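All protein chains but one are shown at their positions in the complex.
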Amino acid sequence: MKLLDVWHKLRGASGFDGGVVLDMHKQTAASPIVDCPLPSVLIHPLKQHIGASCKSLVHVGDTVLRGQKIGKSQGYISAPVHAGTSGRVVRIEEHTVPHPSGLGMPCIFIEADGEDRAVAVGPKLHHWSMEEPAVLRERVRLAGITGLGGAGFPTYVKLLKDQRSPIHTVIINGIECEPWLTHDHRMLCEQSDTMVQGLMLLLHMVGAKRGVIAIEDNKPDAIAAMQEAIEAWYAASEHQKALKLSVQALPTRYPQGSEKQLIQAITGHEVPAGKLPMHIGVLCQNVGSTYAIYQAVTHGHALTERVITVSGDALPKPANMRVRLGTPMRFVFAQCGLEVFDDIQIIHGGPMMGERLKNAEAPVVKATTGLLAMQRDVLLAEHQVEEPCIRCGHCSDVCPVRLVPNLMADFSRQGDFEKAEEYQLFDCIECGCCSNVCPSHIPLVHYFRYGKGQLAQIRKEKSFAEASRQRSEQRAGRMEQEKSEKAARRSRVRAQAKPAVTEDKDA
Amino acid sequence: MMIHISPPHQHGGDSIRATMLSVMIALLPATLCAVWLFGWLAVWQIMTCMGVCMLGEWVALRMMARPSRLSDGSAALTGLLLALTLPALVPWWMTVCGSLFAIILGKQLYGGLGYNPFNPALSARVILLISFPLAMTSWLLPAATMPAAVDLYDVTTTLTLFFGGVESLGLTLDGMTAATPLGYIKTDAMQGIAVAASLQAHDYSYFNAFVGNEGGSLGETSALALLIGGILMLARGTIRWHIPVTYIATVAVLAAIFHAVDADRFAPPLFHVLAGGLLLCAFFMATDPVSSPMTVQGHIVFGIGCGLLTWVIRTWGGYPEGAMFAVLLMNCTVPLIDQYCRPRVYGHR
Partner (left out) sequence: MESIIYAVLALGGLALLAGITLAIATRVFHVEGNPIADQVDALLPQTQCGQCGYPGCRPYADAVAGDEAEVNHCVPGGERTMLAIAELMGVEPKEVEEEATQPMVAFVREDECIGCTLCIKACPVDAIIGAPKHYHTVIADHCTGCNLCLEPCPVDCIDMLIKPELLEHWSWPLPNTQRAQQGRERRSQHEAA
């Protein structure tokens, strides 16, 4: 096994296996972040993260302030939802959300009053280095921060300080390997000082000594800006030389920004299957999340806005925008000069992992990294023909997880899901490299999602059937018992019948 | 109903047609070399093979009521590959039979593109070799060393040769054919002649073997042309280096070891590498994606297996050349190799 690892190291130039070089289309790389105006109505879905859904805390007609908690988290892995602006709750009803199914979920509609009065989730903590990490983490939880890289995992869960696996390295993920997207790039350029402060804050929270800011080498300006900021910080604070901060430029190769692949590239270690990065002493945070954490701690801001890239080949005026969460996509696109959506396909996120949306009615949520407006005919044409697999093996060449995608897709198509699982279907990160290089245009990722969904469904049905069977058996047992008790009672009554009757008569 | 389409929404632009085209372009040097060596005869063979293969594919798909796949070029490529493995003097009907066999029995009956366990061109060639051993081992002399009576660069002469055979020109095979180097060292070895002496007796030169000026199938003689094609494919990423390199290296290493032990009985490594169909098989046959393993580990096992079998068949087998048998035999093992040569999944031990 060791020899194999050395082999993999030799082969993977940038430290992780496989991967592809994509057309990057980073048209907005030089566009400064602009503020998107406030729409008249904000739509807040009650679940914008991985984990349990939130419960509404407000009723129709209530007035709320910006940053006020309106959705209460219902589980450990969950994140509360906050109002995006001050105003009145006008509706609480099902509304379409950015999800590939096109289905809706309960959303809170807030009509903005235009005053945008805000409330903080806690006092300002400018001297956070004096505070206990637990206090800071609680602040992150209250602020409703989730990973802003797209997956939406509640951030405070990742910040737990576990004695068994102390964190030694904090990585700020400024890779942004998805084509078209440039918001993290702009954040690194424009907020480089805040990024260093945020990294310091994270180091303090988890007690780590090494901080790495990872940036792909196609963003030289961001690398320069961050290096400058780190040097300035070293110059300013003589006493904190114990902390090691650095900028690491990595080759431009998708999916460099995937958490597990990035950790492999920087530390050389793989996150063991079924474990989290913290188990090998690494914390990885997205650029946007780091900024949000810093704002939450120092200013008490809840997560009510984020920076996204609005771009695409059908968009007249692409831009990087700071958007209030809950802003309808139609409104955002209108700011970029797009009003009519005929023959235009909206993609929520980047082209490699983002989802196609049915329409522009869904709101911007915490997990929105970008909004792309693409020419529909170009996109659809590529997926209509699926040709037979010629077993060229390109898919397993580019797979960063080292799977054998074409076999897994075959098994899924044939309905042999157990076999697909045996080939580690659930280790697939759905990065899309395999589909991207497939000469037969097989929608491999789609087959994996189908297989995963079917497996989950089968499991659910199995456990439901098992529970039903148990209940049915318990009921049968109970009825049996009742019957025998009844019979016993009857015979007892019969045995005592005569004396009982005479007693009655006597009385 | 809503149609759900999963990401990614961006495609790298590769296609089956591009892959096939790239292989065909890589075969261009070898094809040109064949034309240089065997004149118009090579052209007729190649055109017949490609034409019949495409026709066979069209008819077969038509009969199975499946959409036509002619435009992806896989049938044309099979035809080209088959032609390059045939001796120049094979009569036309044999070529037609071989081409039909390659497409219909070798490919379509297994389910068409992507489902054939054996390389169609190679399996057709082996069937021809077994069915018509004499014709398939009569190697026409290259045009340069041909007796003056036969002009391979003349259209009419070659057409007569192709359709009527040697007899129609009033000639005999003996005057126009020569054994391949692998062939004559084998026959000589049976008479107890040492390898070096045998090579010397036949005026063997490494230079001729390298550029291809010796007896052999249409496209297999020129190591130079095949190397150019192979490097082209490697550079374009059409194939990976593992199969050809391990294949050729295994043959070379085995030959070197045995040559060092007994130079009289075993041919030197460079001779083995340049001789026969090894380079053609290593770069174009063993790397056929459909009938080779998928993972890198599998490729290495496959390449070593091919090399081992090739050398063993050449040295101890009944046939002088073993490359195509080796590849076909290894094709059988591909499902097994794929089963066991899976890479270690990220995060698993």
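Note that the chains take the letters A and B in the order they are written out, and that residue 1 is the start of every chain.
Keep in mind that, in the parts below, a residue touches a chain if its C-beta (ideal position, glycine included) is under 8 Å from a C-beta of that chain, and two chains touch if they have at least 3 such contacts.
Keep in mind that what you see is a predicted model, and the values were worked out from it rather than measured.
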{"item": "Touching the absent chain when the full complex is considered, from A:A134, A:V378 or A:A467", "value": "A:A467"}
{"item": "Selected from A:A134, A:A456 or A:A495 as touching the chain missing from the view", "value": "A:A456"}
{"item": "Touching residues (missing chain, whole complex) on chain B", "value": "3-6"}
{"item": "Residue numbers in chain A that touch the chain omitted from display", "value": "53, 97, 99-101, 103-105, 383-388, 413-415, 442-443, 446-447, 449-450, 452-454, 456-457, 461, 464-469, 471-472, 474-475"}
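The definition used in the following text is that only the chains that are shown with their structure count from here on.
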{"item": "Distance from the mean Cα position of chain B to that of chain A, given in whole angstrom", "value": "51"}
{"item": "Of all residues in chain A, those that touch chain B in their complex", "value": "1, 4, 17, 20, 22-23, 100-102, 179, 260, 264, 270-275, 345, 347, 349, 351-356, 358, 374, 379-380, 382-383, 387-394, 396-397, 400-404, 406-407, 423-424, 427, 430, 432, 435-441, 443, 445-446, 449"}
{"item": "Complex contact set, residues of chain B against chain A", "value": "2, 4-12, 14-16, 18-19, 72, 112-115, 240, 289-290, 292-296, 299, 338, 342-349"}
